[in-house]
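Notes follow once the structure below has been shown.
One protein chain omitted, others in place.
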Amino acid sequence: MAVRIISDILIAIGAIFALAGTIGILKMPDTYSRMQASTCVATLGVLGVTLGALLYAVFVMGSAAIAIKVAVIGLLILVTNPIGSHMLAKGAYKAGIRPEKKMDVDDLGRDFDE
Amino acid sequence: MTDLLIFAIAFAVLAAITLIRLAIGPNAADRMVAGDAADTLICCAMVLFSLFSGRGIYLDIAIVAALFGLIDTMLVGRYLEKEGGKGHGSADHQ
Partner (left out) sequence: MPKTKFPAVISTFLLCFAFWLLLTWSFALQELIAGAAVSLAVALFSARFFIHEKAFWFFNPAKLFSGLFYWLCIFPVELIKANLDMAGRCFGGCKKVNPGIVKVPVELKSEYGQAALANSITLTPGTITMETTEEDGQTYYYIHWIDVTAPSGKEAGDAIKGTLEKGLRRVWQ
């Protein structure tokens, strides 16, 4: 019973951070800030859900195959998210997408755009 | 047992809310960010629903969904990097 309460708390923490990321994606002012907010979903949101599900699968269901697969999913998202995020940010900047309100410090534009 | 189902539905609702940004986002990068986040949230919902129903088949689907989330984000990023600057203007990738 205690294990189920702990796993519920972990999943609820993940849900709270996922909610924060969703609000950020909806309300942030420019493209790059939205990317920053979406990282929140993919880190602590996924980590909370994975840890909670892992506890549940090991101690309540007692199934090794499900636990291994849950761990693989969490690890896969955590390892691959920065690659996609970095490539999307770089591609968006090269495509000429700029925030409406001009950034105070913009070294990349200074060094490459002329 | 039902708490897992409630959390799974909550994650699915969050993914549906993210789709609003996919509909209104002013440019391609915004849409891709929203799609990537929706993919991650759907993966979480699938993990929770698989624990609720006790069947492992949803986990295989979640693994494939996570892999495709990486691949399509990389594809759109690479496309924007190579082609986005040529010709068609800055903010109107409709």
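By written order: A and B. Residues from 1 in each chain.
To be clear about the criterion, a residue touches a chain if its C-beta (ideal position, glycine included) is under 8 Å from a C-beta of that chain, and two chains touch if they have at least 3 such contacts.
These numbers were taken from a predicted model, which means no experiment stands behind them.
Taking the full assembly into account, the omitted chain touches A.
Residues of chain A in contact with the chain left out of this view: 16-17, 20-21, 23-24, 27-30, 32-33, 35-37, 39-40, 43-44, 64-65, 68-69, 72, 78, 81-83, 85-86, 89-90, 93, 99, 103-109, 111-112.
We take it that only the chains that are shown with their structure count from here on.
Chain centres here are Cα averages; for chain A and chain B they lie 11 Å apart.
Chain A meets chain B in the complex at residues 8, 11-12, 14-15, 18-19, 21-22, 25-26, 31, 34-35, 38, 41-42, 45-46, 49-50, 53, 56-57, 61, 63, 65-66, 69-70, 72-73, 76-77, 80-81, 83-85, 87-92, 94-98.
Within the complex, the chain B residues that touch chain A are 3-4, 7, 10-11, 14, 17-18, 20-21, 27-30, 32-34, 36-37, 40-41, 43-44, 47-48, 50-51, 54, 56, 59-60, 62-63, 66-67, 69-70, 73-74, 76-81, 84-85, 89-91, 93.
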